[in-house]
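Omission of a single protein chain aside, the complex is shown with its protein chains in their original locations.
The letters A, B and C name the chains in turn, as written, and every chain counts its residues from 1.
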Amino acid sequence: MPEVVVSIGPHHPALKEPVNFKVVVDGEKIVRLELDLSYNHRGVEKAAEQRDFIRVLPLMERVCGICSHSHSTAFAKGIEELMQLEIPPRAQYIRTIIAELERMHSHLLWLGVAAHVIGFNTLFMWTWRDREAVQDTVEEMSGNRVHYGMNEVGGVRRDLTPAQVTAALERLPNLEERIKKYVDMVSSEETMLIRFRGVGKLSKEEALKYGTVGPTARASGVDYDTRKDDPYLAYADVPWNVVTDTNGDVYGRTRVRIGELWESLKIVRYCLENLPEGSIRVTAPRNAPTGEILSRYEAPRGELAHFIRTNGTDKVERVDIRTPTLANWTSVAICLVNQNLADLPVIVAAIDPCLSCTSRITLLDKQAKKTGVMSLDELIWRNRSRDQEQVRP
Amino acid sequence: MSVLREMFENLLSRPITILYPKEKVPIPGAFRGRVAITDEKCIGCSKCSLVCPARAITMIDGPREVEFNGKTLNRKKRPQVKLYKCIRCGLCERHCPTGAIFLKNELSSSGTDGEIVVM
Amino acid sequence: MTGPLTLDMIAGKMKEFGNSELVRKNRIRITTTPDKVHDTIRAVQAMLGCDRLITISAVDNSRTLELIYHLTGPHRMIISIAIELERDQPAIPTSSDILPPAAIYERQIHDLFGIVFTGNPNLNRIMLNEDWPADEYPLRKDWKPGPDTFYGGIKVERT
Partner (left out) sequence: MTDPVSGLIYILIFPGFLFLFLYALFLAFLDRKIAARMQQRVGPPFFQPFADFIKMLGKEVIDPAGVDRVIFDAAPLVALAAVMTAYLYIPIVGNSPLAFQGDLVVVLYLMSLPTIVLFLLGWLSRNIFSAIGGIRSVTQLFIYEVPFFLALLTPALMAGTWSISEIVIWQQKNMWFVFLQPIGFIIALIGLQAKLERTPFDIPEAETEIVAGPWTELTGRRLAIMDLTVDVSFVVGSALVAAVFLGGPLMPWAVTPGWLAVVVGFFLFLAKTLAVLLILSSIKVATGRIRIDQLNDIGWKYIAGASIVQVGIVLVMNYLWVYA
């Protein structure tokens, strides 16, 4: 049978964000995968070079909606290290709490998406329902559900009141019970086992060779976890374990993520109960000294690396964001070879792709060299003119 | 089996959805909502317009006298926020020396009209 | 090689490739030249047990273009191999044959900085749109948007 190219995306129900796969298939089997990410490049890295440290953090948060705290913490952590600031422990703990709550809501979201991809919509509804509880907790602490805005260079912006701590602690037992149920479901629910087991298998050697990060790597038995390798925030003080699995397939990745939900819950509880007293920020100088730093952070999807170069001013000279999804794409192309076409959405979803991170992005007006919003009329006008262009021969 | 049990438990219990316009969603105390400016407190220092990442705040002419630290200052400028450009990051609130600009604890609408302003 | 690496251990082994320095408590930077980068990566992989590429960072420092390969391994130290390239027609042999994940980072750097990685099998556009002008590299410091060029994407209301 001849090879056929199936073009999936940029608009496809399995993809939550635009990406294009040119899948070369031979019958039902996948032979090769070509990838095009260029659908929403926003030029965040260029825009970050033109903003001072105060104004760049909201921009960093908006690199991605789900891991907004990851990006801003990675950036703030790097700048603080360059400025040689000592961050008060209370600020570190608050950052850790938000980070782990973010990981929980991201993993619950992933579990729902994975269930939706195999058509198991019930689990999708249930996990997203439980995710609401996590987001409500974050909203009570930071005032927002997604872009928390908790970080600033030198500490955190908002303190946790005792009432907030108690409210958050009260929510945890309920979540704990739900996570126990999911652990049970994943190991016993036949429809999930039948679709996840043995799909997208990646051995330990392959996982290392193709540079996978995060739960994808840990499912193959690679115990790289930045929180342990290079402890930042409060992770050195908190007792927790790196979750690994030996299956290496989508089932293993599910188990790792659910295990991490459990660990995150433990970390959040520990941090809330042992929140140190003290100030929540130190005053940061306006300028950072010349230097370079590779700031690594374990985002929910894997290791996030911000390479920051400063030049003595209040702006960065270069910030290079390596997102976990970009690191995992190479392994996806390998996983997919010789798999069924029907398994493509599952395998792609298993790395939890976050494309808005990967093609980093802001509305950059090339002519006015300014960022801004676009009016609805203009969008309609543009679309209309584009349609007319296409109609014209 | 745990799925089956939970399914039938759910069938007999109430749905979790909040029917929004009928039921009100509780707004937490720390909520970051619509931006507001107290004109009497503002000393016109322009800090908010400098830190605003969305460049939603511009300083416009507004000559007036304000009390600050026991002194009466003669100020020429005051901030004006383009409401639908505001991303509600709260940086203006954080950097305001007098607490004149702040995010209220109420929902902010969203829209496309760039000309709607809060003063 | 699972124990922690020290600067002394590395400086001796990597002397032929370039100068090693400890830039952070767990990051060692090896400065080398473009023609040696392939051998350096091989040596780092073989002698220091680095089995994973974290990322390739590219920086435009207004004089030259810098490429920094960050590798790590079971010892959890980061080995950064830094090189500098001329701004005019920068080219360097690809490292995707020894480090498979490098291919996608090289593609990205090629797109945004215009560094040609000779031997990379698939050096197509990845970040920018297809109708982007061929010789404009937006992350270079001297790049300015052309006044009358529309680069695709969405037009923005100016205020």
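Observations on the model:
What we mean here is this: a residue touches a chain if its C-beta (ideal position, glycine included) is under 8 Å from a C-beta of that chain, and two chains touch if they have at least 3 such contacts.
If you're wondering where the values come from, they're calculated on a predicted model, not measured in any experiment.
For the chain that is not shown, the touched chains among those present are A, B, taking the whole complex. Residue A:Phe120 is the one among A:Phe120, A:Tyr224 or A:Trp262 that touches the chain missing from this view.
The omitted chain makes contact with just one of the residues B:Ile16, B:Leu73 or B:Ile116: B:Ile16. In the full complex, chain A contacts the hidden chain through residues 6, 12-14, 28, 115-123, 125-126, 129, 191-192, 194-195, 340-345.
In the full complex, chain B touches the hidden chain at residues 3-4, 7-8, 10-11, 13, 15-17, 19.
Criterion: only the chains that are shown with their structure count from here on.
Traced through touching neighbours, the fewest hops from chain A to chain B number 1. The chain pair sharing the most C-beta contacts is A-C.
Taking each chain's centre as the mean of its CA atoms, B is the chain most distant from chain A. Chain A and chain B, compared by their mean Cα positions, are separated by 27 Å. Averaging C-alpha coordinates per chain places the centre of chain B 42 Å away from that of chain C.
Chain contacts: chain A has residues 370-373, 375 touching two or more partner chains. In chain C, the residues that reach two or more other chains under the touch definition are 157, 159.
Residues 51, 54-56, 58-59, 62, 122-123, 126, 129, 136, 139-144, 147, 149, 152, 157-158, 164, 181, 184-185, 188-189, 370-373, 375-377 of chain A are the ones touching chain B in the complex. The touching residues of chain B, when paired with chain A in their complex, are 1-3, 6-7, 16, 28-32, 51-55, 84-85, 87-91, 94-95, 103, 112-114.
Those residues of chain C that touch chain A in the complex are listed here as 23-24, 26-27, 51-55, 57-61, 68, 70, 72, 76, 78, 80, 99-101, 103-105, 108, 112, 122, 125-130, 138-139, 145-147, 149-151, 153-159.
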